[in-house]
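All protein chains but one are shown in place.
The first chain written gets the first letter, and so on, giving A and B; residue counts start at 1 in each chain.
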Amino acid sequence: MNEAILTTHNLCKRFGAVPACSHLSLTLTPGELHALIGPNGAGKTTVLNLLSGFITPDSGSIFLAGRDISAIPVHGRAALGLARSFQLISLFDRLSVEENLAIAVQARSGTSFRFLGDAAADRRLREPARRVMARMGLKGCGRVITGSLSHGQRRQLEVAMALAIKPRVLLLDEPMAGLGAGGSQRLQELISTLKGRLSILLIEHDMTAVFSLADRITVLVRGEAIAAGTPDEIRRNPEVQRVYLGEEAAAC
Amino acid sequence: MALLFLLPPVATRLGGDYLVSLAGRILIYGLAAAGLDLIVGYGGMVSLGHAAFVGIGAYAVGIFSYAAAESTTVLSWPLTIPGTENALFTLPLAMGLAALFGLVTGIICLRTRGMYFIMITLAFAQMLFYFFVSLEIFGGSDGIVLINRNRLPGIDQESDTTLYYVCLVILLLFLFLGGRVVRSRFGRVIIAGRENEIRAQALGFAIHRYRLVCYVIAAATAGLSGGLLANHTGYVSPDLMHWSRSGEILVMVLLGGMGTLVGPVIGAAALLLMEEFLAMFTEHWMVILGPVLLAVVLFGNQGLYGLWKGITEKDERGDTDDT
Partner (left out) sequence: MLLLEQILNGLQLGVMLFLMAAGLTLVFGIMQVINLAHGSFYMIGAYTAATVTMHGGSFLLGLAVALPVTAVLGMLVELIILRRLYERNHLDQVLATFGLIFFFNELTRIIWGRQPLFMDVPSFVGGTVEILPGVDYPLYRLAIIGVGILVALFLYLLFSRTRLGMQIRAGAVNRRMIGALGVNIKLLYTLVFGLGTLLAGLAGVMAGPILAVEAGMGESILILTFVVIVIGGIGSVRGALAGALLVGLVDTLGRAFLPDLFRLVISTAAADRFGAAVASMAVYIFMAVILALKPRGLFPANG
């Protein structure tokens, strides 16, 4: 059993009277793709926000590669290799695609307290940026202003940004939302190539993608993990079927 | 560019010392405004307290120069600090003290966002204003009069023309260095923080640290301009730090075009010239300036520099981007 790369111990968060996250103990092993599913409002994005540091938990702790990161702010966790994509796409809309990625590359390229030197012309930033662009299917879009990209391309860039900082753990929040069948397929393929090299925590509503990609799945309902296991185990779990998969199947 | 260097001789022939003096003032405020642009235009933080740094720089120069001229000391306790009129000492001092104030207040202010930040920067500047008004030893609300201008080795400081050239060189130096900083990795982070702070944090940047450095740089620049201003007018008073001054500098940034460094200098020229021009017609020129400002804000957006660039770059459109 590999030592887990990301674990939470008893993570709890309430918003007023609403328990968004109750005693969540989650483990992510290196190289695995762990999916987090559950009905809307189950608290999945809250978990991601807690993990990445945008929200502080009421109690519980988070460990990244054995290190307690509970008190480390957002940027610190990112610097330690924890990257995320956002459900609501969050990019530098007024900058070009290449500029967006170059900034991401810059984040993990040593100190940015450099006051001379032209960052826009720096090949050590541009080349990795271009490589990520190519990998994400955004080749040729370098000069395009991000705000004018299509939704599908913005989704791709959203994931690309997280990849560009060369993380150890990738938190993906509904990366396929709003993508058509083709886009979803491409993203799925890409994510499957990442498996093994990165550890991924994936929130998705697209069940086909989830079941084909995930090594393990945790089901979240009203902030509580009601089941966790392999895709097969989850598929067969009557509790899960009742609460969640039944609804999803009906909706599909 | 050459125009700027030729200005004094031309101006003196046209309008005498007055125009050269005005031009000098434009350069000085242009420097302060360009510094503010780093925070506002590139950093996206609206600071209403920039005049405080100008004032600190001015007072630094004023206090030390006065002490030197009067052969007294700046401080007798706990240690003796004599005055000096040497510009090579007073101007860096102006920058340093302003930077220090910027550091201390920056640490506090930058923990806040948006409206809080605006109000706190304003409050700190006004605090300094009241502080200097109550400080009788530095002249209180009457301020300090400089006997002589600061000396630069080998240069005659008393001439307005010389001062003009000194200011010009300093401003150009700042625009050059500032331009480099803005294009550097540091500049990218500042801009990223402005464009999408959440995304920048999520990438791993401790934005507040970069902002603090940016804030201090801007403060030092303003301090330098304050030191130059003290030399220019020969007079230092708390009014320099009044929040209406901060507002004026902010207006210059907006008027000229933020996020360009050069724009604010143009804005400084525009505002000061407009004030002079309007003042010729009525002593109540502010009643016109107010609505003009309103109109500019509501209907204009690019600033004068942006406008000019738009016109001159019309020919360049139509180029296709290479991939």
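Definition applied: a residue touches a chain if its C-beta (ideal position, glycine included) is under 8 Å from a C-beta of that chain, and two chains touch if they have at least 3 such contacts.
For clarity, every value in this text was computed on a predicted model and none was experimentally measured.
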| item | value |
| --- | --- |
| Visible contact partners (per top-of-document touch definition) of the missing chain | B |
| Hidden-chain contact residue, picked from the options B:Leu135, B:Val169 or B:Leu273 | B:Leu135 |
| Where the unshown chain meets chain B, residue by residue | 40, 46, 48, 77, 108, 111-112, 114-116, 118-120, 122-124, 126-127, 130-137, 243-244, 247, 250-251, 254, 258, 284-287, 289-294, 296-298 |
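What we mean here is this: only the chains that are shown with their structure count from here on.
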| item | value |
| --- | --- |
| Geometric centre distance via CA averages, chain B-chain A, whole Å | 44 |
| Touch list for chain B against partner chain A, complex | 180-181, 183-189, 191-192, 195-196, 198-207, 210, 213, 321, 323 |
| Chain B-touching residues of chain A, taken from the complex the two chains share | 52, 54, 73-76, 78-79, 83-84, 86, 90-95, 102-104, 106-108, 112-120, 122, 140, 142-143, 161, 165 |
